[in-house]
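Questions regarding the structure given below will be posed in turn.
Let's look at chain A:
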Amino acid sequence: MAAALTVSWSALAAWPHWLIVLILLPLGGAVLTPALYALQRRLVPWWALLVAGLTALTVLPLLWRLAHEGPFSYLPGGWARPYGVELRFDEFAALLAAAVALLAPPVLLFSRRYAARAVPAGRLPFYYTLLLLNLGGLLGLAITADLFNLFVFLEVVSLSAYALVAVGGRPVAELAAFKYLLMGAISSLLILLAVGILFALTGSLNMADVAQRLPALATPAALTLAAAALLVGFMLKAALFPLHNWLPEAHASAPGAVSAVLSGLVVKAGIIGLVRTYQLFAGVELLDTANLGAILVWLGAASVVMGSFFAVFQHDLKLMLAYSTITNIGYIVMGWALASPQAMLGASLHLFNHALIKTTLFLAAGALIYRTGLRTLEELRGIGRTMPLNCAALALGALAIVGVPPTAGFVGKWFIALGALQAGRPFFALVVVFGALLAAVYYVRIINAFYFREPEQKAVVTAREVPWSMLAPVLLLALLCLGIGLLARLPVEFLEPAVARLLDGRS
Partner candidate 1 sequence: MTQPQNIPKIPAAGYELPLMLLTGLIIAGCWALIPGALAGRAPEFSLLQLAPGAWLLLRIDPLGVLFTATITPLWLLALIYSRGYIGTAHRDRYYLVLMLSLPLALGVAWAGNLLTLLVFYELLSVLSYLLVVHEETPTAKAAAAKYIVYVLVGGSCILLGVVLVFYLVGGQTFAAEPMLHAGLGWGYLTAIFVTLLAGFGVKAALVPLHGWVPDAHPAAPAPFSALLSGVLVATGAFGIIRVTHQVFGVELLRELGFMHWVSPLAAIGVLAAAVAAARQDDLKRRLAYSTISQLGYITLAISLLGQELLVGALLHISNHAMMKATLFFCAGLLLRRAGVRRVSEMAGLARRLPWTMAAFTLAALGMIGVPPLAGFISKWVLGMGTLATGQPLYLLVFMGGSLLAAAYLLPVVYIAYFREPVEEEWKNKAITERGAGWMLIPTLLAAAATVILGVAATAPGLPLSLARVAVSPFW
Partner candidate 2 sequence: MEIVDPRPLLALGISLACALLVFATGRHYGRRVLWSMGAALLKFGVVISLLPGAMAGEVYLFRLVEFPPGVGIGFRVDLMGLFFALVSSTLWIFTTIYAIGYMRGEADRAQVRFFGFFALCVAATVGIAFAENLLTLFIFYELLTVCTYPLVIHKETPAALKAGRKYLIYTLGGGGLVLLGLVLVQHAAGTLSFGQTGLLAAGAHDGPLGGGPLGGGQLGLIFAVLVLGFGVKAAVMPLHGWLPSAMVAPTPVSALLHAVAVVKAGAFGILRVIYDIFGLELLAQLNFTQALAWLAVVSIIGGSLLAWRQVNLKRRLAYSTVSQVSYILLAASLLNPTATVVAIMHLANQGFAKITMFFVAGAIEQGSGRTEINQLDGIGRQMPWSLAAFTVAALSFIGVPLLAGFLTKWLVILGALEGEAWWFAAVMVISGLLNAVYWLPVVYRAYFRPVTGVVADPGWLLRGPIIACAAFVVLLGTTAHFHLLPFSVASEAARVIWAEVAN
């Protein structure tokens, strides 16, 4: 039985086109959404959910194949590398793909009732379209192995993200979206500039090909500029301190489900970009990657501390969560830049886990706002009594993001801290712990306000649990926050070889 299952799985996974299907599904689904809306508007949320579900299913054979065969490529048009565009499914792509696959269905299910209220009716089809485009773009960005193609998908992601921030129609959100757009456009330009330089230097756009050709070059300044432009560009996208200041407003003022996607997934595009940058320049001896790494480590650490520090002083629940994203991006970048096996492993894990946890938190926060219309901790006092399940999910998410073992948040931080020691830089282990403490401080504030304060607002007293279609995804994700933590050895074993490969490529 088990053998038969295995065989059929491998047969299924062997179908070569899953990788392209992975991006065609959400993108195609998005393309058809406005038309579907015109035909039968009530079906649109279900349609989006169906597309997301199918996409999620598509990830499974890909993961299976990756786990058994290692990274593999797909060549659209059949053009051999480096002449065409290559898609490549490696462990890092898989991380983001898995995150998208896991989170998209709950977010879309949540959106059905939520968006009906939070988004003006006329904009609803475009809300779903943009969400699907965003997810599809993220998948494309994750799996592409071509520099320019990366840029294109990054633009799909960014453009949809800008619009999604503003889709709710709140004046604050529109300003925030513009700010986000400006920053995002600059970062895109920097990335494009870097792509141009690399192209001029190597005549190629395929990442592996470029990475192979770069070490032969004798142009330190150009290489440095390319690397710097890529780093700054992706750091902006990832909202690393000190390039973070577009993020809090944008993420906080967007509708809840959008915030979840933005904080959980879209900033990870920047991280994936950083990974790719690292892969590009890992072999370049002319470039002092250690120095760049050192800068990134410090920026990551600063993000951790500053993000938490700002979050401590926020009153708006979603702003807190947004600042917390900066902190967690800091963890990931720090882990990556420490460049020791365990730190990289931790950063990779945290990439996925943070996506999960932050989505949980934003959805739960969105549910609170959906019921009460209130956003600040002071106003939401005592909400734990009237919306106990939702608040329990939020509390579980909070525990996870603080990094309380055995939740999902713990594993990543654990390995990052170990990795800091492994790299011989215990200070950064201290930063990890300190960041967790600061996080504990502001998440405790949230829990305290929700559970241990008397309700003051009428909306809080009369609130009741959100409908099941919103509550179910929140609870499911909250349980996953715990479950993924408990099952963390699977991703660890999955990622260890990838990290080892990456570091081998360097040495």
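How were these picked? Simply put, all candidates are chains of the complex that A comes from, given by their letters.
Just so we're on the same page, contacts are C-beta pairs under 8 Å (C-beta built on N, C-alpha and C of every residue); 3 or more make two chains touch, one makes a residue touch a chain; residues count from 1.
Remember, predicted model here, so these are calculated numbers, not experimental data.
**Student:** Which numbered candidate touches chain A here in the complex: 1 or 2?
**Tutor:** Here chain A touches candidate 2.
**Student:** Considering the complex alone, what residue numbers of chain A touch candidate 2?
**Tutor:** Contacts found on chain A: 340-342, 345, 404-406, 410-411, 414-415, 417-418, 421-422, 424, 426, 429-430, 432-434, 436-437, 440-441, 444, 448, 451-454, 485-489, 492-493, 496.
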